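My questions all concern the structure below.
A single protein chain has been omitted from the complex, and every remaining protein chain is retained in its original position.
Naming follows writing order (A and B), and every chain is counted from residue 1.
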Amino acid sequence: MQYDVVIGLEIHVALLTDSKFLCSCSTAFGAPPNTQCCPVCLGLPGALPVVNEKAVEYAVKAGLALNCQVHHFSRFDRKNYFYPDLPKAYQITQDTYPLCTNGCLEYYVDDQLQRTAITRLHLEEEAGKLIHSGSSIVDSEYSLVDYNRAGIPLIEIVTAPDITSPRQARLFLEQLRLVMRYIGVSDVKMEEGSLRCDANISLKPQGSPILGTKVEIKNLNSFRALERALEYEVSRQSMVLDRGGKIKQESRTWDERAGKTLPMRSKGDAPDYRYFPEPDLPPLLLDPLWVEQIRASLPELPLERLARLEREYGLSRYEATFLVNYPDFGELFLELAVPGGDNTAVINLLMGEYAGLAREHGHLEPRRIAELLRIVDEGLITHGQSKAVLEELFHSVLSPREIVRAKGWEVLRDEGQLRAAIRQVLADHPEILARYRAGEEKLWGFFMGQVMRAVEGKADPKLVNRLLTEELGSLI
Amino acid sequence: MRQLAQLLKAGEISSQELVQRCLEQISKTDGEINAFITVDEQGALEQAAQSDERRAKGQTLSPWDGIPVAIKDNISTLGLRTTCGSRFLRNYRPVYDATVVERLQGAGLPILGKTNLDEFAMGSSTEYSAFGVTKNPYDTSRVAGGSSGGSAAAVAAGQAPWALGTDTGGSIRQPASFCGVVGLKPTYGRVSRYGVVALAPSLDQVGPMARTVEDAAILFSLIAGADPRDATSTGSPPFALPRWDPEVVRGLRVGVPEEFFSSGLHAEVEGAVRRALRRLEEQGAVLQPISLAGNEYAIDTYLTLVTAEASSCLARFDGVRYGERVPAADSNTMFAKSRGAGFGPEVKRRIMLGTYVLSASHYEAYYEQAQRVRTLIKLEVARAFEQVDVLITPTTPSTAFRIGEKRNPLEMYLSDLYTATANLSGVCALSLPCGWDSQGLPIGLQIMGNHFQEELVFQVARVVEASVERGAKGAV
Partner (left out) sequence: MIEREDVLRMARLARLELSEEEIELYLRDLNNFLASGRKLQRVDVSGIEGTSHAVAVNQVLRSDVVGESLPREAVLEAGPDVVDGYFKVPRIVEGQE
């Protein structure tokens, strides 16, 4: 039986503010446990929250980048439940009147532009961190709590159940992550917990308008895990439905090692969070002018840049995608390239030899790269030599011209010297020469190789080509 | 207090002597009265010594520098045990000061100690304290009222010249009324709640309790004002100590709400209040009968909201970071046992009720409905203040009842019959003594003023005060 897959995602993004959401403790990552806490984020009796303006700004920015309607009136609510990492035993969040609703994100899936609707985006606070004594929470005799992360500002983004495949879900999340990086509101690192994703998935008979039972998947710690877990669920749910069974509405956790989702142990009732308006915080009222200022401050977003790179710089989808996905490369390209011009050399360099080296050693200043491209274009060095010069640039402060001069790598143009080298090679390999003259024309490549070796690659291949042909021709 | 300040200034008495006298009075009477949970003898004397030093150098922090004060034990004091009248916090020492404490210390007031209260400020008699009931200095078989019973009794018994209390549904005014002292519940937001252990954040306020209206006004002036750490606090308009002007009463429109003179009101209380009203009339006030029909719903509205908010505010007492933990094999059991053992019956009762009215299936019918009735009450009060300048009512239906008399919790809640409206609508309300009943028990009169009308309320109170026979107990 063929099934339609229906996926919705619930994403949490930690905002890159200096101080926490509701107090002024630092948000810096990696501090020793419980050294970034105060009465407010510890939930000490009598402490009160005060909202961080920048958190609101970043949340608005994210909402605008996701094409949401930003509400000038929104409100905070308490979500009440007990858990050791929740200092007040309630989380301050936005339930009834969220900051943003009705947005969308567009992204390419195999060259098809897809759009996923975003139902809502709201502000809430992060909980503390738990370290379990055992390998997982279920087999730990005790746990240790660190409240450094408690109170970090988060935005929760909920998509409509618009996504129709595990791969699409992954691509959506990757695009979302990219957008968040472009607008600078988060460093969205799943490994550090600044990007988290839970998924809801259900299957329905192909074409049926009736949605199936939704299963929630948690504990997805990477993009790969997201995709794999959803693929597993599609498979699992299909098998259940194929044999006429019913899908149980439940939360399942992804077990990376086993490669499967497992039911989470739950006891009885669905949680009752007893939401009610947060009395310690007045409603959030935004100045429409401020919102417009934030909108005006949005940088070029990934999809816009993609289109511009293709249109104005003559790049292919593949090339443009690379530059968009790696914005540091994108910025570099934009500095080096010419709109409307031929940017083949630039893109080939950046995506080719340069990429690996830059990842290892960090980026070069644009003007040094520009000079490298220029001297190849001028013919000072051959294209083949440019790799050596490039590598040298990462280890030296010299300019490309200075490096070429210092290493003596200028291209050999003296025809006399080249002819001498060619004649030497031919003289050194009489048997092969004889075979060539007998008709084995592909041995021409051998001579070419030998000549280039003899001149240590410092000759223009085209010139060598011509001279070798002439020399061989003159022997006949 | 002006006299004390004069004496201090003139050098006729030192702060240490003042503190010493208070400590002696406490020592003499508190075995019986039990107004204090913690007396900080050493700390108070040290602070007094520092005050005397400042005075010697001419560097006093305020005119009231050196006059000791007592603080209700739900207000955080750095390093000084703050129990909230609960077993759960019987050994809890805050690591920070409440803003109001910082302000008093900033004015140079030594802190005598922490006064008794109904557990977590839930109650009207201080019988619900885990540290024993506070007895009424006028008749020790009777309650001092609650929840700020300790503060009221301490002032009435001459143990402290003035004190801070908190008021959520009447908890300053009712004990003030029972103990024959002056107590003010300020306009919501006028005094910072930072560091005050929350009962119901949308209703709680910290207020002064003292023997005279002027003293209460002075103490209020020291604590009022916006606090950046309390997002619900406001500093505008700022409060200024009024220049006393009895003429203020001439032409003053005094609303007398008939619902506050209902069948439950004791005859002698009514008599004393009406006599005070007549005296005002003789001085030129215009009495106006007015109807606040919404008062019929005040108690039920109040109880619904206060228990809901309290159930959430008290959830942080889970035994993870502070408080008396009862060990268990798993966290949930640890929470339940610690809270079960640490909380008294009234606290548990209110948490249960609050949890119920917030639970998903009942939220709309109970909590949301109460919120909306609250608006009606608020609107009605606002309309009343369009027609009158102040509202004058009895503070409580009766004088102090006997210890153990109110067995039914619902009966106890009726103590707040005349006081809860001010908390629900956020307006300011003051109670001062206006006579005694035939058993020598003080009778309290309540003056309610519109938002930010404390100056007017104090003025009127002073006139009423002047016209009543005085007989305060135990002057220092």
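In this text, a contact is a pair of C-beta atoms (placed from the backbone, for glycine too) under 8 Å apart; a residue touches a chain by one contact, two chains touch by 3 or more.
Everything numeric in this text was worked out from a predicted model, so none of it was measured.
Under the touch definition stated at the start, the shown chains contacted by the missing one in the entire complex are A, B. Shown as candidates are B:1, B:249, B:353 or B:403; the residue that touches the absent chain is B:353. Across B:92, B:162, B:178 or B:220, the residue that sits in touch with the chain not pictured is B:92. Between the chain not shown and the residues A:205, A:245 or A:271, the one that touches is A:271. When the omitted chain is restored, the residue from B:178, B:322, B:385 or B:436 that touches it is B:322.
Seen from chain A, the chain kept out of the figure touches residues 17-19, 23-26, 32-39, 42, 50-56, 75, 81-84, 130-132, 137-138, 140-147, 251, 264-274, 276-279, 282-285. Within chain B, the residues in touch with the undisplayed chain are 92-93, 95-96, 187-189, 202-203, 228, 231-234, 296-297, 300-301, 303-304, 311, 315, 318-325, 327-337, 339-341, 343, 345, 348-349, 351-353, 355-357, 359, 365-366, 368-376, 378, 408-410, 423-426, 451.
One rule holds for everything that comes next: only the chains that are shown with their structure count from here on.
Put simply, the C-alpha centre of chain A and that of chain B have 57 angstrom between them.
The touching residues of chain A, counted against chain B in their complex, run 39, 42-51, 78, 80, 82, 84, 87-90, 143, 145, 147, 272-276, 279-282.
Per the touch definition, chain B reaches chain A in the complex via residues 75-76, 82, 84, 89, 92, 94-96, 98, 193-198, 200-202, 228-232, 308-309, 311-312, 315-318, 320-322, 331-332, 335, 355, 358-360, 363, 367.
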